[in-house]
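A single protein chain has been omitted; all remaining protein chains appear in their positions.
Just so it is clear, A and B label the chains in written order, and each chain counts residues from 1 on its own.
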Amino acid sequence: MANYAMALEYQNCIDCRACEVACKDENQVMLGADKQRIWVGVVEGGKTLADMFVNFYPSQCNHCVDAPCVTVCPTGASHFVEGGIVKVDYDMCIICKGCMEACPYEARFVDETRHAVDKCTFCDGRTQEFGTTACSATCPTKVRTFGDLDDPNSLLRKTLESREFFVLKEGEDTLPKLFYLVPQDEKFRKRTMGEGIKIHKWSDMAPKYEAATAKRRTEWKEA
Amino acid sequence: MERGVKECCGLNFKSVSFGELFLNKTMLFAYVLLAVGLIGWIQIYGLRFGHDFVNVKDMIGVDADNAKQLALAMKEQIFGMHHIEEIPRTEPWGIFVAQYTYLLYGGSALIFLTALAELFNLHIAHKASAALMTLGIALALGGMTSIASDWGNPLNIYWMILNPQPHSGMWMMLPLYSIYIPFTFVEIYFLMTNKRELAKKLALPLVVIGLGIDVAEFYIQGILFQLNEPRHLWTNFPSLWLYFLLTGMVSGIAFALIYAGLALREKEWYEELKVTLRKAGIVTIILVALYETISGLAGIHEAPFSTMFWGYVVVGLALPLVLFFIKQDFLAAILMAIGTFSARELFVYAGNAEPMTNRFGMGPEAFSTYNVAELEKVVYENPHTMEVLIIIGCVGLGIAIFKLLDTLLDVSNQPH
Partner (left out) sequence: MSKIVDLKRRNFIKGSAAAAAAASIASTSAFAGSYDDAKNLKQQKEEDIKNAKYTTSVCGMCVNMCGIVARNVNGKITKIDPNPLFTKNRNFMCARGNAGLGAAYDPDRIKKPMIRVGEKGSGKFKEVSWDEALDFIANKLTKIIEEERDNRSTVAFGAGASTGNMGDPVFANLINGIGSSNFIDHFSTCFAPSFLANKMTFGSWGNGDFRHTKYQLNLGANRAEGIVTPDTLDMFRRTHERGMKTVYIDPRYTNTATHADEYINIKPGTDLAFMLAMIYETIHNEYYKLPYQSEYIAKNVKGMEELIEFFTTGEGKNYTPEWAEKITDIPAATIKRLAKEFAEASNKYKGAANCYRSRKSTWYYQDYDFRRAQAIFNSINGTVNVRGGILLGRGLKLEKYEYEDFPIYDNARPRIDIATIEKGEYPLANPVKGSWQVFRDHILDINTRWNKAGRPRPDEDGNYKGLKEGEYPVRSIFIYKQNPMQSVPDYYKTAEFLKSIDLVVVNDIIVNDTAFYADVILPDVSYLERTSLVKSFALSEPAIVWRSKAMEPMYDSKNIYYMCSNLAKRVEKPLVDTTFKYTWDEDDLEAKLPKDFKISKYLTEDFEVNEAKLKADIKDEKLVKAIITHANDDLEIETYKITNAFKESIVDFNRRVMKETYGEEAAKIAEEYGAYWPGIEGAIKDGVIDPKYKVLKKDTPDKHEAVYGIYEKYSTLPKDFPILPKKGKWIKLAQHELEGKTFKNPNTGKMEKLGKFPMWRDSLFREPKEGEFKVVLGRHAYFTQSAGVNNALLLDLMNYNYIWINDEVAAKKGLKFKDDVILTNKDGKEIKAKVFPTKRIRKDTAYIATGFGSKSKLLTLGENNGISQAEVCDNSIDPIIGSASMNETIITIKKV
């Protein structure tokens, strides 16, 4: 059974937000400025025009191996499906918003047209046919590499094995599955990565992820 | 037996007219609050179930007939989302949850305190316990109405039964309250029943079990919040359940004193009750102060949380303490009630204050170029008017439930 994840070459992101619109189309997301499953975070730094900088952080749901949003859900609407994808069953959600509180990444929102809490699904239903998500397919600079962590031949695994990466809010122990690739350019690296961020290699992260995934895999629902 | 009283199952039911039951001063006051709440409820359910919200699927479904309506719905969402949307993603929980914790913890803590008084066999407890427990459970029900109003889609609540999630703190509320609420009524029943022998035999075990359930409730409430790990304020509270219990006791004592001051003035045991509550008040305030000192929760400096914090500390704790010493119990109680609400607001809102968007350790992220200018160091959204109206309605509901039970069962005149 596949275990889907994504590697993000975030240094390529130009904030064109093609991914956001592609997602809205593919997944028929509600209209409204902050009603998105996927977004580009913008951080500004520096003091004047001469020394300032702007960073772009493409992001979406991390589909954590130990997803806290699934743990807190009182009805089980938040659940894992095959592929380790975290999903919401709209007919089971009471919009108590506990999952939104539990998510360290603010990846969830209320979609009033579905009348439920909504989030990224890794384009489940699309990827089976196209092999990749809408956001990845449309990206101008190919920020996102979607793939199967369990498949050593996947581009995702090859990328993770050949590059250094980091994950977001590692301290929360959620084992997120968005892997941000460390830029080669040291100046840019310093500009975009906070002090506390730990840099990893797949060889050092794999055992942890594999063990946790093996443990949670029994919870994955048939999709 | 008094005139107009019917006995049933060991309880004395007053046979009262419709007018006596529903048209008295207290009920009229409750109606005013409920009417205020009703405006909010109509608005919020109208928004949730009767408002046009559109997504890309609807957009594609455009035809000559619905185009104008679709366009207007789009316009509202794109340009006025902030004004129509109920739940911002930055701050999922707000004033409903604050009100819920306020009334529920206050009410449960009052029940806990009353049971404790029964356990220690205080004289006054025998006089007032039924009334205070009823007040406690009525307010708790008001609080639960608040949380039920918070759920965007309560229609799906049955999944909690069909699909149990024992690892979820929130799911645990289901078994908890299915036991807690009936059990409290059982406790009240035995406090008031004419079947004295049975009551005497069961009193102690019931009180002990009741205390256990109370503590369990606070414990699970603690878990509920602590499961939200990224909300560091919540996880940093040591023994969250104890904090809930102690501060709940402050509110509970405030509710009891206000109730006594308004409704029990004529009773010969009023003074005794007041003194007891005052003593309890002083002790709890000191306990809360100790908790705050030990846990090291200094003031939170960003507005509006600093206001909430100092509102809680000064209005809810310090001033009442002073007032208790000069025997201004009623005023103290009102301040405690206000101050502890501030504490609940602080707890919920400040728990959400730290933006979750600081994902890369470079500061909070904006969602767009322009959103950068709107970034705040802390997240705070003012509650909607309709939310404020509803929480007022919840208080009205608590008062109405209590008054109905009091009129029917005369809980304030128990047969001890």
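Convention: a contact is a pair of C-beta atoms (placed from the backbone, for glycine too) under 8 Å apart; a residue touches a chain by one contact, two chains touch by 3 or more.
Just so you know, these numbers come straight off a predicted model, no measurement behind them.
Every visible chain touched by the undisplayed chain in the complete complex is listed here: A, B. The chain that is not drawn here is touched, among residues A:61, A:137 or A:197, by A:137.
The chain that is not drawn here is touched, among residues B:5, B:72 or B:303, by B:72. From the options B:5, B:28, B:42 or B:162, the residue with contact to the unseen chain in the full assembly is B:162.
Within the set A:37, A:97 or A:115, the residue that contacts the chain not displayed is A:115.
Seen from chain B, the chain kept out of the figure touches residues 49-64, 66-75, 78-79, 153, 155-156, 158-159, 162-163, 368-370, 372-374. Residues of chain A that touch the chain left out of view are 11-12, 14-18, 20-22, 24-26, 31-33, 35, 44, 46-50, 52-56, 76, 79, 81, 87-92, 112-115, 124-126, 128-132, 134, 136-142, 145, 153, 155, 183-185, 188, 221-223.
Simple rule for what comes next: only the chains that are shown with their structure count from here on.
Once the centre of each chain is set as its mean CA position, chain A and chain B turn out to be 36 Å apart. For chain B in complex with chain A, the residues that touch the partner chain are 48, 51, 53-59, 74, 77-78, 81, 85-90, 92-93, 150-157, 159-160, 163, 165, 167-171, 173-174, 224, 227-231, 351-352, 355-357, 359-369, 371-372. Against chain B, in their complex, chain A makes its touches with residues 15, 24-25, 28-36, 39-45, 55, 57, 59, 68, 71-77, 91-98, 100-106, 108-116, 168-169, 172, 180, 192-197.
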